[in-house]
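Only one protein chain is missing from this complex, and each of the others stays in its spot.
Let's look at subunit A:
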């Protein structure tokens, strides 16, 4: 623990927000590399309805669980290294995140091979080049996410004085970033490209399940193309979502804890949520009014 002053605490909150933004963006892109979230069931279903493809199929588990174990493992190993060898926290966090993301990559490869072997009768081959080019990208993005989340969990414990040990904080934030990537990032993955030949806003009828987009602008489409596409909106928006959550949460806690015996922070949080809900509702109504269901150009 260092002696917290309000300036130091607010600076830490800003740094944590920045880390969270990076973590969120990396998380969303990583899940796109592996077709982990929304599209995973479609990618898996596609061979069964005759659509062979070159997508990576990473069924480690849902995104929240996957990020829970990735981040808490990285943080725990960092803690052990800090204690055992008195390593600098930054280096320890990097080593922890490296070990955890390598483990994550191994899980991704076994899942890719396992899922395709489990349905070999549908004729989907295992492409080794997909395995060898996509897995390093998965590991790299998982490393960035694990490192960023480990770092801001450590800051939360060390400077803001959050009483939980930081591997537990990392697990909680990992689950949160996974949930957020599922909710925010998916909109840009699933709804726009993967199901592009369906009318806007119609959802996915059962009859069209598994009809994924096989061909891209240059040859066959694969998971790396998807990430290249999502880097424009899905990744940054997920990062923005997590960053603003972490920052506004730390900010209201630092500034308002001193009032009403700690209840000030609670009231500020409640007000913040209220403002957010109202703002979202206004935005939604405005969007629905200005962008209604898709219409063909009039003759």
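Operating definition for what follows: a contact is a pair of C-beta atoms (placed from the backbone, for glycine too) under 8 Å apart; a residue touches a chain by one contact, two chains touch by 3 or more; residues count from 1.
Methods note: contacts and distances are computed from a predicted model.
Looking at UniProt, which of "2-oxoacid oxidoreductase (ferredoxin)", "Rieske (2Fe-2S) domain-containing protein", "Tetrahydromethanopterin S-methyltransferase subunit C" or "Cytochrome b/b6 domain-containing protein" names the chain that isn't shown?
In UniProt, the chain excluded from the picture bears the name "Tetrahydromethanopterin S-methyltransferase subunit C".
Looking at the whole complex, which of A:23, A:43 or A:99 touches the chain that is not displayed?
For the chain that is not drawn, the touching residue is A:99.
In the complete assembly, which of A:88, A:117 or A:280 touches the absent chain?
A:117
Given that one chain is not shown, which residue among A:33, A:56 or A:69 touches it?
Residue touching the chain left out of view: A:69.
Give the residue, chosen from A:17, A:167, A:210 or A:239, that touches the chain omitted from the document.
Spelled out, the listed residue whose C-beta touches the missing chain is A:167.
Just checking the interface: what residues of subunit A touch the absent partner chain?
With respect to the unshown chain, the touching residues of subunit A are 41, 50, 52-54, 59-62, 65, 68-69, 72-73, 75-77, 79-81, 83-85, 99-100, 103, 106-107, 110-111, 113-121, 123, 125-129, 164-171, 214, 219-220.
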